[in-house]
Structures are given as C-alpha cells and as structure tokens.
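Report on the structure given below.
Not every chain of the complex is shown here; the ones you see sit where they belong.
A and B label the chains in the order they appear, each numbered from 1.
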Amino acid sequence: MNRRSFIQAGALAASATLLIAANAQTTVAATQKRHKIVIQVSDADPAKWNLALNNARNLQDDVGAAHVDVEIVAYGPGIGMLKFDAPVASRISDASKAGVKVLACENTMRGQKLTKDDMHAAVGYVPAGVTEIMKKQSEGWAYLRP
Amino acid sequence: MNRRSFIQAGALAASATLLIAANAQTTVAATQKRHKIVIQVSDADPAKWNLALNNARNLQDDVGAAHVDVEIVAYGPGIGMLKFDAPVASRISDASKAGVKVLACENTMRGQKLTKDDMHAAVGYVPAGVTEIMKKQSEGWAYLRP
C-alpha cells in the first residue's frame, strides 16, 4: 500500500462515520419531534364542531401547547363551522389565539357560494381540504376525525 | 500494515460509502413519491357515499390524477354503496374510469348474504376491508373517512 491510498481509505472511513453520525442524530431528532395532528371536520353538526375544538384544547392541555401542532381542516358539510356567524365562532377565536391553525377548504366554499367575507376572520385557507389532510399525513402528522 | 489488510480496509470503507449513498437516494425517492390515500366508507348513508366520491375526484383534480393513487374501501354498513343498483352506481362507474380503485369487503358481503352478482361490475374485492385499510396505512397511505 502507498501513503496516498491509505489516506483515501482513512478519509472514506471517516466520512462514512460522519454521515452515519449525522443519520443517528436525525433519528434522535425524529424521536424528540413535536407532535403534529390534523383534525378533520366534515359534518354539518355543531356537536361535532364542539368536539373537534374540545379535542384540540385537550391535546394542547395534555402535552403542552408548545409541543403539539394542531390543525383543524373543515370541508364539505363541515364548512359551516368556520362561518363568521357559526355557533362556535367565539371558540374559533379562542382556538386561533391558542395557536390552533383553522383552515377552510376553498373548493367547498366555491361549491357553496361562500366568500372570505362569509368566514371567520381567524380562518386560513387551503385550495382543497382533502389534499391538505392527505399531505399532512404523508409528512407524518397524525389524523383525527372527531 | 500489509497490503492485503489495507485493501480490505479500503473495500470496507468504499462499500460503506456506497451503502450510505444508496440510502440517501432512497430518502430522495421517498420525498418524490406519489400521493396515496385510502378512503373508508362504513356508513349506510348515500350523502356520505357522494361525499367520498367528491373527495376522490377533488383529490385527482387538485394534484392531478397521475400523481395520486385513490382507493375507496366500503365495508360494514357502507357496503350498500357498491351494489349494482346503488343511487351512486353511475358515479362508481365514473370513478373507476378515472382510475379510482373501488373495493368491497367480502367479510361484510358474506354477513349480508351478498354475492358478486349483487355488486357493481367495476368493483374489486378484498377479504376484509379493515385489514386492507390497516395495511395501506402501514405502507404509507394516508387515511380519509369522509
């Protein structure tokens, strides 16, 4: 063996070890990752809307609001939950202030002739609620349908 | 050190590096993977059947039918959705033509004395709907229950 080959072998081994260490760190980070959950609301049922909001609050209370991302996605028959005059309107404000992301499906809004003026001011928007719910799960978010 | 030992060390380091590169490539492929979603229908409610079919179509419209695998699994009280004379029968045909896989639970069919003659011609079959839904999730599919 010559000195140059030896150094190359050493460098390869060292870089392999560094990459493995980086990978191990990623695994540790994954274990310590924040909780993430997407809550689906697709029923025209104020009892379900309240249950979804209770669930969001209980999750924050139980693991600490700082340790969990909660996103509520309303679509289809559930869109009424996010109208400005919904029976849960004040609770939507509270949830939003508590850091819960509340999203309305623009597909559904178009179908029901709703504009942003009809919706709660704290609401955010996604083009399609079902796509949002699918994408979040593919990014590792848990799913809850109260 | 002798030449043979040195070559072994180099080979080990090189193969380690190759394996790590392969692993990195897998990660990239995972990021670029197709969307996949299994939609559960377990209610005897034609409004839910229509919502499930709307959801499937919206997903295809939103991300492009070529970029998402959509599978609808009907079981339990939801099996009626897939009978040949269901109120949504023509929509099942449309969904199937659009590439949505529509599956009936054979467990449920046995329990309700249904045969394949009772079912929509475009329907596929799984031994147990709940197992299908579980397995798809363990393979990384998102879950949706409209």
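Criterion: a contact is a pair of C-beta atoms (placed from the backbone, for glycine too) under 8 Å apart; a residue touches a chain by one contact, two chains touch by 3 or more.
Fair warning: this is a prediction, and the values are worked out from it, not measured in the lab.
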item	value
Total copies in the full complex, given that 2 are placed here	3
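Here is the rule we use: only the chains that are shown with their structure count from here on.
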item	value
Rounded Å distance between chain A and chain B, as computed from the means of their C-alpha atoms	22
Footprint of chain B on chain A - complex, ascending	1, 5-6, 8-10, 12-13, 15-16, 19-20, 23, 40, 42, 76-77, 107, 127-128, 130-131, 133-135, 137-138, 143, 145
Touching residues (chain side chain B, partner chain A) in the complex	1, 3, 6-7, 9-10, 12-14, 16-17, 20, 23, 33, 35-37, 47, 51, 54-55, 58-59, 61-63, 68, 140, 142-146
